[in-house]
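The structure's right below; bear with me while I get my questions together.
Removed: one protein chain of the complex. Kept in place: all other protein chains.
For chain A:
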Amino acid sequence: MTTTTDAPPPMPATSAGGAHVRALPRRVAGAVGAQNTSLIGALIVVVGTFTWLDDGYLTRANMTVIGDTVAVTGLLAVVQTVVIVCGALDISVGSQAGVASVVSAMAFTSTDGNAALGILAAIGVGIAAGVVNGIVIVYGRVNPVIATLATLAAYKGVAQLLAGGRAQGYVLGDDFFIFVARGKILGLSVQIWTLAVVAVAVHVLLKYTDIGRNIYAIGGNDTAARLAGININKYLVSVYALAGVVAAIAGVILTARTGSGQPTSGSEGLELKAITAAALGGCALKGGKGGVGGTLLAVFLLGALENGLNVVGVNSFWQNVAQGALLVVAVVIQQRRNGERAVGLPT
């Protein structure tokens, strides 16, 4: 055998003025991005399939159900996107939401029904939980996965201790919580609006501010970011604090939905959904790449899928299997695209 290849050696010279007129579909795809195009495609396939399987799927009532289930997951996924763009991970977001849920209800009750104080207390706890994560990681030098795995357990314990192991407080006598749980603005639920507002705010933060640029820089190459004079430690702790704040907002929504502070119910397992959505939405788990748009599309895709499986009556145990499989598949696809060699542990 020979090693000769008859391919001509010269490289195709990259032309400096690459302003070719492209066909419209390609231009749209270019603007949306390949990742998002395939997510939209998948969303259409999923919705189409379940509509075909069950008439009740594509109805206004069911879409509202999907919207509300997606709201809490979406919040956590959006903020997870920021953490992942930094090159880190926050597994503890679900537990943080649980603590916030309990604290909001308890603060509400103990202040004789002051909803604002309840929410402030929840957000304060969220910030504290996030800052602890950040400090353990940055100054304790603990790997983010390990650190937040530990606080996942610890914060869950804190929530259970505070609540004495059961649901706490009753908030549905309050107009504000009722509004959060059932209110609508322009035909969309308040929960979806909350997601929309947070998502837009985070999107603007990431894409249009210097803070966002620096977050991408830290995730893309932390040495370069440090040498460029970015205070990486401050950013990392702040990003975890932001995760705590958004998790607290999710916790308040959970409280409003069920009418009481829930230490674990409704928040357990959300970290998996949030990370899956971010990975599926195109966030590089190594950091430096990803955005809110892709994550949101993935959140809706996951929500539509989960709801559809419920509607057609697939056992929820199978749904767990599917969810785990989906995360693996999302990352495998990502690594394939990066052209990573299959040798030893992944980088």
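The rule is simple: a residue touches a chain if its C-beta (ideal position, glycine included) is under 8 Å from a C-beta of that chain, and two chains touch if they have at least 3 such contacts; residues count from 1.
FYI, contacts and distances are computed from a predicted model.
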{"item": "Identity of the absent chain, which is to be given by its UniProt protein name, from \"Phosphoribosylformylglycinamidine synthase subunit PurQ\", \"Xanthine dehydrogenase family protein subunit M\", \"Thiol reductant ABC exporter subunit CydD\" or \"ABC transporter\"", "value": "\"ABC transporter\""}
{"item": "Touching residue (missing chain; options A:Thr223, A:Ser316 or A:Thr347)", "value": "A:Thr223"}
{"item": "Sole residue of A:Thr59, A:Ser110, A:Asn143 or A:Asn231 that reaches the chain not shown, by the stated touch rule", "value": "A:Asn231"}
{"item": "Among A:Val45, A:Val197, A:Ile211 or A:Val321, residue touching the chain not depicted", "value": "A:Ile211"}
{"item": "Interface with the unshown chain - residue positions in chain A", "value": "1-7, 9-11, 13-16, 18, 208-211, 213-214, 216-217, 220-221, 223-224, 226-231, 284, 288-289"}
